[in-house]
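These notes concern the structure reproduced below.
Left out: one protein chain. Kept in place: all the others.
Chain nomenclature is as follows: A, B and C, assigned in order of appearance, with residue numbering initiated at 1 for each chain independently.
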Amino acid sequence: MSYQKILNTIEQDLSYKDVYGEVASYIPELAKIDPKKFGMFLYCVNKGKFEFGDSREKFSIQSISKVFTLSLAMKLLGEDLWERVHVEPSGDPFNSLTQLEYENGIPRNPFINSGALVIADILVSNLKDPKADLLELVRKISGNPNIDYDTTVATSEKSTGYRNYALVYYMKALGNIKNDVETIVDFYFHQCSLSMSCEDLAKAFMIFANQGKMLETGEKILTPKKVKRINSLMQTCGFYDEAGEFSFEVGLPGKSGVGGGIVAIHPEQYSVAVWSPILNKKGNSELGMAALEKLTTMTGLSIF
Amino acid sequence: MSYQKILNTIEQDLSYKDVYGEVASYIPELAKIDPKKFGMFLYCVNKGKFEFGDSREKFSIQSISKVFTLSLAMKLLGEDLWERVHVEPSGDPFNSLTQLEYENGIPRNPFINSGALVIADILVSNLKDPKADLLELVRKISGNPNIDYDTTVATSEKSTGYRNYALVYYMKALGNIKNDVETIVDFYFHQCSLSMSCEDLAKAFMIFANQGKMLETGEKILTPKKVKRINSLMQTCGFYDEAGEFSFEVGLPGKSGVGGGIVAIHPEQYSVAVWSPILNKKGNSELGMAALEKLTTMTGLSIF
Amino acid sequence: MSYQKILNTIEQDLSYKDVYGEVASYIPELAKIDPKKFGMFLYCVNKGKFEFGDSREKFSIQSISKVFTLSLAMKLLGEDLWERVHVEPSGDPFNSLTQLEYENGIPRNPFINSGALVIADILVSNLKDPKADLLELVRKISGNPNIDYDTTVATSEKSTGYRNYALVYYMKALGNIKNDVETIVDFYFHQCSLSMSCEDLAKAFMIFANQGKMLETGEKILTPKKVKRINSLMQTCGFYDEAGEFSFEVGLPGKSGVGGGIVAIHPEQYSVAVWSPILNKKGNSELGMAALEKLTTMTGLSIF
Partner (left out) sequence: MSYQKILNTIEQDLSYKDVYGEVASYIPELAKIDPKKFGMFLYCVNKGKFEFGDSREKFSIQSISKVFTLSLAMKLLGEDLWERVHVEPSGDPFNSLTQLEYENGIPRNPFINSGALVIADILVSNLKDPKADLLELVRKISGNPNIDYDTTVATSEKSTGYRNYALVYYMKALGNIKNDVETIVDFYFHQCSLSMSCEDLAKAFMIFANQGKMLETGEKILTPKKVKRINSLMQTCGFYDEAGEFSFEVGLPGKSGVGGGIVAIHPEQYSVAVWSPILNKKGNSELGMAALEKLTTMTGLSIF
């Protein structure tokens, strides 16, 4: 069956009416999203593009941004990075403080909030204007110069993101945060507020399916070894405490965000992004998980 | 480079002299193993076989047996299994009680000790002679009718395995163990005592690289869906709290044991077993990890 | 107001009809107790005795026995004891394994189950017949040669006490249990099964109100320093995770058991025992707590 037919089937078979979760409510601005939104964009290494629904509408990428900031930090620091953040799955919800306490302020991996905040700290230490540099990277690899931060969302998060403040202060007490707390939190809430469409995300994540090179230009963004590390991390840690379930249901490295987006890649085959704002209990897009499961089942392509 | 040349390079480049870990000492019988042992066996879906060193010498497979008992339990119960053991990485050492306490006696996954003990309980409930049935399965898929339990090792473990007794009693207190404690622990220590060579293990694990079918006969042992689940679990949970590191370094689903064995598979390519008894701090074979890392690097084949 | 009038008032004002808890159900034999039972016995250092209700009916003293075994262990070992069990309040339920894990198998205090099991281990190591020696001590200090173990209760506990087995095996794994698990657990369930009346308990605990000496004979059982240590432990750790509340409401060192008994002492004034089998959520006798609170309020005597 052709990719387009598979996407058509997914669009027809799945509906927001059949899911039971809820739109993220802890960030006031995200709670306003229309729960009916549903879109998907598939981008193949042979340059084929397939899509349906709201695939070109921008939404808040939230935690998906952690893959971009990690990429930037790995370009800057290389292996030294792993002294400040580990690479193991956490087995705990994405914002646990307990684990930090027992592990002396070293987060389990860069995709839980504490880990992403350490990455933010590293970027703030090493870049003159980290917000601009992040934007530049994301615009470049997605090929869309119009991508930007949504400052309304960033402000909305800042006014309620007490737990993230707690994480940063706690790691600062334990010596794993070097910069001013406000600066880090401000950068972090901005990265989460990045507004991108499924198309943007699928195109941006193509570097992880294509050994670190941009597909159209061949430009090298990351070494294959760094891509392998990032893909491995997405596989084991990309879905909070539902990583094992996603790994089985979908069988691809990927990353989700509470805005309802999920991106996944099949190395040397394709990158794919899906968006539906209704979340399951673990905080991952319910329809998005189902769509990706259907995709790998129907294509017969999974890494396992 | 041919597979045999790659294996030769691995054998030449790696030596027990360059590693710093120690042979497992907490099981008296295992502490006696010669630390110089080193062997590897690679079995391809195109039926090629490549090996070096002590690849045909039997050793105690220990936790690798958890993949066999899980396979048996999945054949018996299907999806009902997942009410009694979860599928998420644990983020904790393999024998943690804390996690059990906070999760009401449901182990995080079937590859930590508590999870394997629940699987043992399920087999004891559903099979008349689980020890015989497990042996039958392992002999069949490895094609070696001489594989057997090493009762000296089993007895040795039983006399010191207090922590496993604690896990079983604790889960029994929380209602997740149905049978007599002694029976379960006896079965568990027997499964761990299975004595197999790299050749045996590589052949037995071929079903996970070959969609659930035996390579030589084509006999179907597990459905492709069950194989996908098991491979996914090996990927995310196969190496205790070093799963993330192994996933990156090697990039293949696999399972290790404190006897120094590691088995890994590359779906639709090969299964591979390696043995060296010296363990790193996380309890995985130090030379075994290095050998597999070299294998995927030199072949350029990783699932990422 | 005279002590007898105060006890009369307590008997009249408090009723099992006004409480909302339940009789302990996890030990089958204890679940059969008549919830209407209610008795109290007050024993003064000036030799006055006051009582009401079921004050002379025997019941299962359960955790109250931990004070007797601790006394025996302190007579045998002195300060060396505190290397194997600490003296701090636990802040966790009486049977937590988590705390043990983080503190390497050293229980927080001798009144949580793990601590009492270490004390049992010490007695088993140091006494030829610990069951006989414990019985001898309890009969002597209570002046009642008819006190005995209730083997039906002991057997009932043994058949369901999986969590205690888990605690012992876990501490044995961590090196803090020296003897055979069955022997310790058998001793522990026997000590808990001691059957005593309020009169027996008040008389036995008089040594803690009287600087370690028996009131009638003046015989010295414990040094004043050891009595101070035990009283201090009863004050801070005698009521599981309700120690703080009891300390405030009653303001006396004491110890409770899930059989519904509570004993408390006012140094150099009196010892007092109360029994009502209905327990609050924390596992302490609801009417017993109320009775003691009323006693200290009406007498105006509290250590604070």
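We take it that contacts are C-beta pairs under 8 Å (C-beta built on N, C-alpha and C of every residue); 3 or more make two chains touch, one makes a residue touch a chain.
All values derive from a computational prediction rather than experimental measurement.
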Contact partners of the omitted chain among those displayed are A, C
From C:108, C:163, C:255 or C:294, the answer for touching the chain not displayed is C:108
Out of A:49, A:75, A:139 or A:163, which touches the unshown chain?
A:163
Residue, one of C:40, C:61, C:233 or C:295, that touches the chain absent here
C:233
So one chain is hidden, and I want to know which residue out of A:96, A:109, A:232 or A:271 touches that hidden chain in the complete assembly.
A:96
For subunit A, residues in touch with the removed chain:
96-98, 100-102, 162-163, 165-167, 169-170, 172-173, 181
Touch residues of subunit C, complete complex, unshown partner:
86-92, 99, 108-109, 227-229, 231-233, 235-237, 241-245, 247-248, 251, 253, 267, 302-304
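Assume only the chains that are shown with their structure count from here on.
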Count of steps on the shortest touching-chain route from subunit A to subunit C?
2
Determine the chain that sits nearest the middle of the structure, using the mean of its CA atoms as its centre.
B
Chain centres from averaged Cα atoms put subunit A and subunit B apart, in whole Å, by 32
Note: subunit C sits from subunit B at a C-alpha centroid distance in Å of 48
Touching at least two other chains at once: which residues of subunit B meet that condition?
none
